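Left out: one protein chain. Kept in place: all the others.
Let's turn to chain A:
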Amino acid sequence: MQASRARLFKEYKEVQREKAVDPDIQLSCDDSNIFKWTALIKGPSETPFEGGVFQLAFSVPEQYPLQPPQVRFLTKIFHPNVHFKTGEICLDILKNAWSPAWTLQSVCRAIIALMAHPEPDSPLNCDSGNLLRSGDVRGYQSMARMYTKLAAMPKKG
């Protein structure tokens, strides 16, 4: 408990210092609870998520960093490896490939990489995965783009 708190505090300081380095990620800690974080990440360019801003919720366990944080999309997203309803993410580093060498910031980078490179063979969103597996890239992209517009872009006017 004490160890995880100390580590998270170091990450907090690092995030403040590195704010300008990674303009695609805005990571912030809950004012009253260092085990709760949220992030705003920009959809990577040349993907159907371009132009969208996606919110992630982090819940950090007491055994952190020996155990991974739990991360979910709060913003709706149409992606093979993200559960359409719960926002749960299927990513190895959040499961058995986790190690303390990762940080909340580098997890965000890994999630952005996952957005650009979906893994349709281990889908949490079968509809999305099936479109890609059947080779319907256009269908996948237009669905994903539609949801980006609906859920991840600020409303005009």
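Rule of thumb we're sticking to: a residue touches a chain if its C-beta (ideal position, glycine included) is under 8 Å from a C-beta of that chain, and two chains touch if they have at least 3 such contacts; residues count from 1.
Here is the rule we go by: contacts and distances are computed from a predicted model.
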Listed names "Probable cytosolic iron-sulfur protein assembly protein 1", "Checkpoint protein", "Ubiquitin thioesterase" or "DNA-directed RNA polymerases I and III subunit RPAC2", matching UniProt entry of the absent chain: "Ubiquitin thioesterase"
Touch criterion as defined above, residue of A:Glu14, A:Glu50 or A:Glu119 at the omitted chain: A:Glu14
Where the unshown chain meets chain A, residue by residue: 3, 6-7, 10-11, 14, 65-66, 70, 83, 85-86, 88, 90, 92, 94-103, 123-127, 130
